[in-house]
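Note that one protein chain of the assembly has been removed; the remaining protein chains are unaltered in position.
And then chain A:
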């Protein structure tokens, strides 16, 4: 390290960054490509202020679910029940609002609490009884769909109070004519915050004597990000401004990104997903971690349930059907590993946007649902195949993942030692 020059160190760091982030960048590039493609195919309809606003609103609940799903998948689990939980929490909220006459301000926290309880229920079975999450949440999918039908008596509840509807169809207050000023100001504030965070991180790294990109490079990348934020808010400002649900999404994305990247809690989630045994032997309470990840998923499902119910202005028995698959697809397109331990919140958001833009763009050009499903399925498959191909190349031809169970007689290499380890790990029973 010491004898190498600063520039070679930098290029090496850059190469390492590219290697580690090729998947993330790849997906950003794919997203941009899809946007450009549909912008051309729709003759400019895709990026009109109205349609961009619609895109956010249409995909808001999937984005919320995708964030929670990403955490679940990083932990090495899956949650198939989120669609049913969306329906159930939506139904219960609607009953509380209409039959019980509770105010929206009381219903929202109650619904989130209900989501937490549902998550705790599933987390208990997964983490402490150690029933595979696939089974627990498959059961949950049936249980909460059935519960939804029971609560609604097979019928829809509509309409819902205005206060709830504003959650998904409301906009930030502001004047009606011309550009929406508060939105522009928020955009500028956001851009400034991004620049401040980036420069502070850079100066901190400098303080530790770590290699950092040159000031020019940081300025250039910051300029790109700032331009994107400003352009986005400008487009929104030309319509009604930033939707309420957009604010919610920004807060969630920023909050969960921070949690997963910068806190010890997030690091433990990655560790448990990366290797439960290694995490346990490092003093991490692996069961508790998995439990809370499911509680979190329950809360976010309830939030998505509120947003979706508000958007529909009705609670219906069939609400949320297939949402779990959209959320799971978003997480995998966004770079999650099916084996756990890998993935980012931003990745899930990009994955959800890829699916959202595909949906929206294909609808705009009049493709039927049949073709839409077909194409979305292929996109999911190709994205994950690309990921596996990349990983295999990165580990220079070694298998992506060693077989979980060591087969007999397979272990002896190198030193030619006799047999495999003599002792089972914590979760592995003795030779039997």
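Here are some notes:
Following the convention adopted for this analysis, a residue touches a chain if its C-beta (ideal position, glycine included) is under 8 Å from a C-beta of that chain, and two chains touch if they have at least 3 such contacts; residues count from 1.
Keep this in mind: contacts and distances are computed from a predicted model.
The complex appears with one chain absent; UniProt names that chain "Putative multiple sugar transport system ATP-binding protein" among the candidates "Cation:proton antiporter", "Chemotaxis protein CheA", "Xanthine dehydrogenase family protein subunit M" or "Putative multiple sugar transport system ATP-binding protein". Note on the undisplayed chain: of the listed residues A:49, A:213 or A:274, the one touching it is A:274. Of the residues in chain A, those that touch the hidden partner chain are 1, 12-13, 16-17, 20, 201, 204-205, 207-210, 262-265, 267-268, 270-271, 274-275, 277-285, 337, 341-342, 394-396, 398, 402, 408-409, 412-426, 429-432.
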